[in-house]
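Note that one protein chain of the assembly has been removed; the remaining protein chains are unaltered in position.
When the chains are written out, they are named A and B in that same order, and each has its own residue count from 1.
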Amino acid sequence: MATTIQPPETESKEPRLDDGNSGGGGLRNLGPTDGNLKVLDDFSPEPSRTGVWVGLAAITMSFAALTSALIVRQSTANDWHHLTIPSIVFFNTVVLLASSVALEIARRRIAEFARGKNPNRTTPLVWLTVTLLLGFVFVAGQYVAWRQLRAEGLYLASNPNSSFFYVLTAIHALHVLGGLAGLIRVTYILRRPVLSLRRSTMDATSYYWHFMGILWVYVLLVIWIKL
Amino acid sequence: MGKLFAVIVFVIALLSAIPIITHSWFGSGISFALPEDISTHGHAIDEQLSDTMVEAGLSFLAAQFVLAFFVWKFSNRQANAEIKTFPGGAKGLVIAALVLVGTEMLALGILGQKAWAAVYFTPAKPDAIQVQAQAGQFAFYFRYPGADGKFGALHPDKIDEGNSNFFGLDPANDVDSRDDIVTGELAIPINREVHLMMHAKDVGHSFYVRELRIQQDFVPGLDLSVHFTATKVGKYEIVCTQLCGLGHYNMKAYLNVLSHEDFDAWMKQKASEQ
Partner (left out) sequence: MSDGAVQAVPTTADVVHHHQPPQGFIRKYVFSLDHKVIGKQYYALALVAVFTGMVLSWLMRIHLVWPNWPIPGLGLLSKAGAPGGVMTPEYYLSLLTMHGTLMVFFVLTNAPFAAFGNYFLPIQIGAEDMAFPRFNMMSFWTTFLAFCILIAAFFVGDGPPIAGWTSYAPLSAVGADAGPGQGFGQTLWGLSIFVFCIASLLGSLNFIATTLDLRTKGMTLSRMPICTWAWFITSCIALLAFAVLLPACLLLILDRVAGTSFFIPAGLVISDRLQPHSGGSPLLWQHLFWFFGHPEVYIAILPAMGIVSHILINSMRRPLLSHRVIIYCMMGIGFLSYMVWGHHMFVSGMNPFSSLMFSFPTLVITIPATIMTLIWLGSLYGSRLRITAASLFALGFVSMFVSGGVSGFFLAQPSIDIYLHATYFVVGHFHMVMGVAAIFGVFAGTYFWFPKMTGHMMNESLGKLHFWLTFIGTYCIFMPFHYLGLAGNVRRYSAFVDDFLVPLIPVHRFITIAALCTGAAQLIFLYNLIHSRFRGAPAPDNPWECTSLEWIMPSPPPFDNFGGKHVVVYHDPYQYGVKSSTGDYLMQNSPEQVEA
């Protein structure tokens, strides 16, 4: 038995918004020659927006797995030796959170620039550079933290606490480096003479970067409470 | 060719069922029957297994027969043959699945947990015979506590296979271990509960005695145990079922169920051999 037929849609009507998610099929770059862009009204979000949330879901899952490994490991043996968190870690935390603030400022300046409200392209670039610098300082600071631990004689395999400390912070730092790569890319695009930076690209990169900060706070909490 | 498919599915389904029903490989004399049950908890498992076999078998045959029948009837029809809907449509089938499968699964699950509980939720009786089994690449060894009823401590660094110190005992410094009896076969008296403590020396292994309806992994670092009571005298194979290395296929020992007199004699003899 055939299912009910929908009446054919004429081009001039608004597309049906059953669940708000049918759109240009990725062909949003090809406008019709009569300039009637309304036909290609694109109700679907940019893929990079979906992509970043999907990516963050995967990263969350990985850290959830590491957290449960930590919890189970703690309960299997009596060799849990609480470690003192290297002092520089708190400084690193402030640096990372500050970089998020800097990024938000940069983002708003870019929006102003793109909307034509402010012809100044230097300001957003400066704030982006500040974000980048703070990000690199964070990673460098994490490296210093590892060295501080090594000075105390705590290496990767010394005890389960140090193992998890190194693993959690290193995996996080690796993802931060990825975020830095994304920020560098955005900076390059912003520097081009013709502005071709999509808002979705900027947003996706920013969400990823802010998530690195949130994730770090979570990792720090786990380290503080558990390790 | 649709009809050929139907016939072949029908034949395969029937042929598949034959060894299940006859418990043998097409009259060759090779038996697939469950080995005799020599345990006190085993019959609950066997009953559960045969209940499940009936349900699974009927579902299997029904589904294959329906597939065969429908393909026979509805393949290569005329181009303008009427398309019919199965009575009840999707809704009927969903309800049928929920009701039939739901109740079946619920029944199997609820009934089945009794057999599971008998093995795992009841603690060993206080007067059960204590034996420790150690699994290592690629042999099982067993240890009885001896006259003092206490096991000596294990010292992995003292393990010396060349001198038969399989468990790493230290009789020089550890009084409890002096009368421990170490053997290569697991002898137990009939109709007496055995509490088997399980220790893994190196990697994961498993303890499997088909006739006892017992299977339990040895996990390095974990103190696991099982308890069971054997109801028939005889020699039964204990085999390793957890992949442990190249000798896995050859890793076995014997469970020797003896009468009480024979068991006492055996213990005396083993004690003197230590």
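In this section, a contact is a pair of C-beta atoms (placed from the backbone, for glycine too) under 8 Å apart; a residue touches a chain by one contact, two chains touch by 3 or more.
What you are looking at is a predicted structure, and each value in this text was computed from that prediction instead of being measured.
Student: If I consider the whole complex, including the chain that's not displayed, which of B:Gly89, B:Gly149 or B:Gly184 touches that chain?
Tutor: The one listed residue touching the chain not shown is B:Gly89.
Student: Quick one: which of B:Asp174, B:Glu193 or B:Asp217 touches the chain that's been left out?
Tutor: Per the contact definition at the top, the residue touching the missing chain is B:Asp217.
Student: Determine and list the chain B residues touching the chain excluded from the picture.
Tutor: 1-2, 5, 8-9, 12, 16, 19-20, 25, 28, 30-35, 44-45, 48-49, 52-53, 55-57, 59-60, 63-64, 66-67, 70-71, 74-79, 81-86, 89-91, 93-94, 96-98, 101-102, 105-106, 108-109, 112-116, 119-121, 136-137, 154, 156-157, 159, 161, 168, 201-204, 206, 208, 210, 213-222, 224, 237, 239-250, 252
Student: Residues on chain A that touch the omitted chain in the whole complex?
Tutor: 1-3, 5-9, 15-16, 18-19, 21-31, 37, 40, 42, 44-51, 54-55, 57-59, 61-62, 64-66, 68-69, 72-73, 76-79, 113-116, 119-122, 156-157, 160, 163, 167, 171, 191, 193-200
Just so we're on the same page, only the chains that are shown with their structure count from here on.
Student: Just give me the whole-number Å value for how far the CA centre of chain A lies from that of chain B.
Tutor: About 49 Å, centre to centre.
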